[in-house]
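With one protein chain removed, the remaining protein chains of the complex are shown where they sit.
Our next item is chain A:
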Amino acid sequence: MLNIGNKQTRVDGPQKVTGKATYTADIAAPFYHAYVLQSTIACGSITAIDTTAAEAFEGVKAIFTHLNLPERLKNKVDYTDPLAPPGKPFRPFYNNTILYNGQPIALVVAESFEQARYASKLIKVTYEEKKFKGSLAENLKNASADRAPEPAKNRGDFTKAFKNSDYTIIREYRQSRNYHNPMEPHATSVEYNSDGNIVVYDKIQGVASSLKYLKGVFGLGADSVRVKSDFVGGAFGSGLRPQYQLFMATLAALELKHNVQMVMTRAQMFSFGYRPEVIHTMKLGCSKDGTLTALSHKTVGETSTFEDFNETIVDWSGLLYKCDNVNLEYELTPVQSYTPLDMRAPGGVSGVYALECAIDELAHEAGIDPLEFRRKNYVDYDQNENKPFTSKELKACYARCEEVFNWNNRKSLAKTDPHLLLGYGMATGSWEALQQPASVALSMNEMGTFTIKCATADIGTGTYTVMSQIAADKLGVSLDKIKFKLGDTAFPDSPIEGGSWTVSSVGSAVAAICEKFQYRIFDVWKRNNPEYQAVAFEAISFQDAKLKYGSKTFAFTEIMQQASKDELSIAHSEAPADGQDTHSGYAHCCVMVEVTVDKELGIIKVPRLVNVSAAGKIINPKTAENQLLGSMIWGLGMALREEGMVDSRYGRVMNANFAEYHIAVNADIHDIHTEFVEEHDDKVNPLGAKGVGELGIVGLAAAISNAIFDATGKRLRKLPMLLDDVLEV
């Protein structure tokens, strides 16, 4: 049976449902436990730090602060990681300067977690505070395009076209700060071996990033440190850069020559990166018949005072619809906070939110159905880059979504409770389909089991399963004959798991190495069977763990008995094919939502949510659908729930816990549906597959916002949209 395209249950399912999947904090070793004390001011310096009482506390092994940071970590040390934005990365304990509220300022290492935590409360810190401005709004006048990368080139003459448009809108949209909050808190467990080498278990989306950081900061050689990460309890971008617990646990382990574990508390999960707060200004114009004639998108986003975090936000407005007069601007302004961090569909989710709200407003001005308006301005090439798409079946998504949702009859759908207002909204979504270079190694044992290794990750996306499916098909063996291993710097290099490119990058490498191994089997078979010398590769096939030639079959295990030991393993590196940059690769979707708004109470609910996606070849519809639904629910959370609230007087996150930082829960989700349309793509990568982990969140908040307007006649133009917003406007 073919595995690719099959709704395969996860190969790591049995481990996950029995509690045997070992996440970073589950590593069993006699650890010392590390606990971080955080700054209570946002700006200034530490004038004194008294650790005497804490040091004397039972079980405490060591305390680290800026006063005793080893000298070797100060000079010419490289604190960057592969995804560090321009600027100077945060250096824990480097000096007494306070850059943000919640900054780690002391590390207590003790025999137990309780001891470390308690002792941290005994440390006395004196600060000298400086004045600062803690919010994006207060820092707007420092916004500058110099700190941000240049967006896609402007085209046409926006000003003139805008002036000549029949309908125009000028609108501002605001998004609040969002925190990743994977269920698994960030953690690092360091095993200190007797030879002085360390094995570091880190919560990370790519072990290579942790390794690069450790080499740069601690000067460790490649053979003295190995980073592993078998299971990651969600990340959504929080593991794209090594977080400070990696520094802490490693510092303590190396200094104390002992195993050390550090697990962040939930509150500490709000003490590093986040999706930044942004403000968009949109100016759109169209002609009477709904042709989009002018579009300007300007975004100002927050960053830290020490790094220029940037996202691709406004470019999406130059990409999604046909428009010949486009102006794009992007500015950053520093606030007294930690640096923002890529979070699920970074940039796209923000840019498309503003664009898709504005398009809806313009369609409304022009008196045109929002779906028809989008169809009218459909574009089949990338105007930003002036390139064709590798494939784009968005029209099919529109058509299918329209049908499944019953969009055209939506107004005649059942009226419900007289207390409820009913509304419908839609949006387009899109996400990049990129391929990165990736390497893999394959070996076969005498039982005919194949082990494939790659330093990639499975953050819940299904990497273990999907890679096994690809390999099983390409080799012509059953799924249980494949052991896919990941999350280890001893394995061949992989891109970090992010950007929805794992299937296309690692998957293409897996497919290629399996094909390579077919040739290996073929060669050994011919060598030992002189009578088949003249047989061409095309004349044979691989099925049921056998080489088939005509009516004859030869088991892989038998053929490979004749192989030398070296011949049983191979390595392969796969890179995007030459000329791939002649096309732009994107996945697309259409989303439609139904909302109800309580007339008296303002409570907003989403009874129905439909997404139809075009994402190339779907390797595993079961895991792909799950990921897509998950990202749609993220969109709902972003629209109606999530808000990192900063007290601008103190620069402190006020709701750093799950009771007050709301994420979508089971009861928020009602009728939710996603499906894929056929999309054939022979250009995007050898598999023709596009990632889906980020697609579903893009556009969704706009669709909900548009539906709320449809229900109430109010445009909220901010995220999250709360019941008091509905009642207030």
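We adopt the following convention: a contact is a pair of C-beta atoms (placed from the backbone, for glycine too) under 8 Å apart; a residue touches a chain by one contact, two chains touch by 3 or more; residues count from 1.
The working rule: contacts and distances are computed from a predicted model.
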Complex member absent from the view - protein name from UniProt, among "Urease accessory protein UreF", "hydrogenase (acceptor)", "Amino acid ABC transporter permease" or "Xanthine dehydrogenase YagT iron-sulfur-binding subunit": "Xanthine dehydrogenase YagT iron-sulfur-binding subunit"
Hidden-chain contact residue, picked from the options A:79, A:113, A:381 or A:549: A:113
Candidates A:134, A:233 or A:318 - the one touching the absent chain: A:233
From A:88, A:155 or A:266, residue that would touch the chain that is not displayed: A:266
From A:188, A:461 or A:584, residue that would touch the chain that is not displayed: A:461
Interface residues of chain A (partner: the chain not displayed): 9-10, 12-23, 25-26, 28, 112-114, 181-185, 231-234, 236, 263, 265-266, 459-462, 622-623, 626-627, 629-631, 633-634, 637, 657-659, 663-669, 672
